[in-house]
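Only one protein chain is missing; all other protein chains are in place.
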Amino acid sequence: MRLTRHFFAAALGALVASGSIYGAAAQQTLLNVSYDPTRELYKEFNQVFAEHWKKETGETLAISVSHGGSAKQARAVIDGLEADVVTLALAYDIDAIAEHASLLDKDWQKQFPHNSTPYTSTIVFLVRKGNPKNIKDWGDLVKPGIQVITPNPKTSGGARWNYLAAWGYALKHNNKSDAAAKKFVTTLYKNVPVLDTGARGSTTTFVQRNIGDVLLAWENEAFLAIDELGPDKLEIVVPSVSILAEPPVAIIDKVVDKRGTRKQAEAYLNFLYSPEGQRLAAKHYYRPRQLEYAGEFGKRFANLELFTIQDFGDWQVAQKKHFSDGGEFDQIYKVGR
Amino acid sequence: MPGFGPAMGFTLAYMGAVILIPLAALVLRPWTLGAEGVWDVVSSPRVLASLRLSFGAALIAATVNVGLGLAVAWMLVRYDFPLKRIVDAMVDLPFALPTAVAGLALTALYAPNGWIGQFLAPLGIQIAFTPAGVVVALIFIGLPFVVRTVQPVLQDLNPELEEAAVTLGAGRAVTFRRVVLPALMPALLTGYALAFARAVGEYGSVIFIAGNMPMVSEIAPLLIVVQLEQYDYAAAAAIGMVMLLASFVLLLIINLLQRYSRRWDER
């Protein structure tokens, strides 16, 4: 049948074409494996850095980025995705790469300044325009009749920051009593009608589906949501206290040594700390470590009291206590609703 | 007739490479936990609840699809109406749309403020973010299987059968039940099997509409993802293995039934 023969020709052609795609990689490349809403940031940053690198060394650098859920991205690196650098949502996911695949040192976080976190964010509230339910602080979220939208901490790295921020607030207002904090967080999650699997799903539920009174979100995502979905519909409420969300960066030692890209990878991550890198982070709604470099974008970040993951020990401790199977989060749903 | 040997050899070899070896990896992986560990994972209340939901919702959705799919196929074969060809073409759409997009679109329709949901909300009916939402998504992805299996059989159905029944004094209802339905049975069963199979494991479209509340609207594939997020490949594979075995047994039963019903039909 002629049809079949055409198919074979097409398949053969496709195979040849695919071969040539992979054959054409002559110039130096760098792969940054990142998490979800950093696409715009790294799109611009990569361009700026590539120009900077070209000026500095004369070398043309082609930088690729991969985006996805933070843990999923870490898994891809563990399973063999050859990332030169990773820029993920939480340290726990990079710890996992060190633990499960030994691709980098366990004390990777000491390698770059500020716990290897060039930019930060925090957890804020997104409410409907005019704040009809008058939500001002964490305490308002546990009132009866308030519906809170937040993703499932077991499937979303960002949601773990939300959860810990609430827990930290409760600790602070209850003389550091774990039992009181547990009660507070349990009540809060009883007010959650939908547990989406990721931050973006929660935003859609809140904004497009019109469900819930308040959305817990990363500050940078809250800004993006307002940008995309309308300042006439939403506004940001900054609570009295929140957690300093630190999305860290790291070099994957085994990969850069194999590919001979250590020099480029180090320069790439260091450039995030440069005035130019800090300004770009601020432009894309991340809080720069050095606010003086933020320029005109500095004004958008409200001042508030921030505690850090160190108040929970570290990510290994927090993960084990709160989010692993049978941990505090699972307890909330075991008691029955 | 010649050629059985090479054809069967190729079939088994290709199937081994594409289906059996990968699935063997899935079946081997959980046992690093030990038999007890595997049992602990798959017998936890949350996993059991999610398996109940996944299989229950898939069975309901497949049943709805058999009924409504038969109606759609009947309409496409027996009636003439404007734009019939376009309606016919539309049936395949659930295959082409990426599941995540389908999930978003369905949620937009069935959420309390959606085009359809807003009319149901005053009646106290909520679809999106409840187990009913899961069923809706599964109906969507399974529909083409039933329509496309029943349609051609209905088309090939010998009209003389129905004529004979009428000549013998049977009414339309009786003719349908005693003559048409038995002839369609094998096709309906096949469609049921495929729609069910596709629905059991579905993930992309369901997570947007399900609400994902533990013990209530959490599907089994979501728990696999939860295990993966904790870097627990073995536990994830354990849940996957249980789902695989359960659907294999169910499919085998339906396929045996289908063979049986065809033999009965030919007699």
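Quick notes on this one:
We call the chains A and B, going by the order they appear; numbering starts again at 1 in every chain.
Definition applied: a residue touches a chain if its C-beta (ideal position, glycine included) is under 8 Å from a C-beta of that chain, and two chains touch if they have at least 3 such contacts.
The rule is short, and it goes like this: contacts and distances are computed from a predicted model.
Note on the omitted subunit: UniProt lists it as "Sulfate transport system permease protein CysW", one of the names in "Pyridoxal 5'-phosphate synthase subunit PdxT", "Potassium-transporting ATPase potassium-binding subunit", "Sulfate transport system permease protein CysW" or "Anti-sigma factor antagonist".
Here one chain is not drawn; of A:Ser66, A:Gln290 or A:Ser324, the residue touching it is A:Ser66. Touch with the chain that is not drawn comes from one residue among A:Lys154, A:Arg200, A:Arg289 or A:His322, which is A:Arg200. Interface with the hidden chain, as seen from subunit B, comprises residues 1-4, 7-8, 10-11, 14-15, 18-23, 25-26, 28-29, 68, 71-72, 74-81, 84-85, 87-102, 104-106, 108-109, 115-116, 136, 139-140, 143-144, 147-149, 151-153, 155-156, 159, 162-163, 165-166, 172, 175, 186-187, 190, 193-194, 196-198, 200-204, 220-221, 224-225, 228, 233, 236-237, 240, 243-244, 247-248, 251-252, 255-256, 259, 262. In the full complex, subunit A contacts the hidden chain through residues 1, 3-4, 7-8, 10-11, 13-15, 17-18, 21-22, 31, 36-37, 39-40, 64-68, 73, 75-76, 78-82, 100-101, 198-200, 203, 221, 224-225, 227-229.
Assume only the chains that are shown with their structure count from here on.
Interface of subunit B with subunit A (complex): residues 44, 46, 104, 107-108, 111-114, 128-129, 207-208, 211-216, 222, 225-226, 228-231. Those residues of subunit A lying in contact with subunit B across their complex are 69, 71-72, 74-75, 78, 96, 100, 152, 154-155, 193-197, 201, 204-205, 208-211, 323-325, 330, 333, 337.
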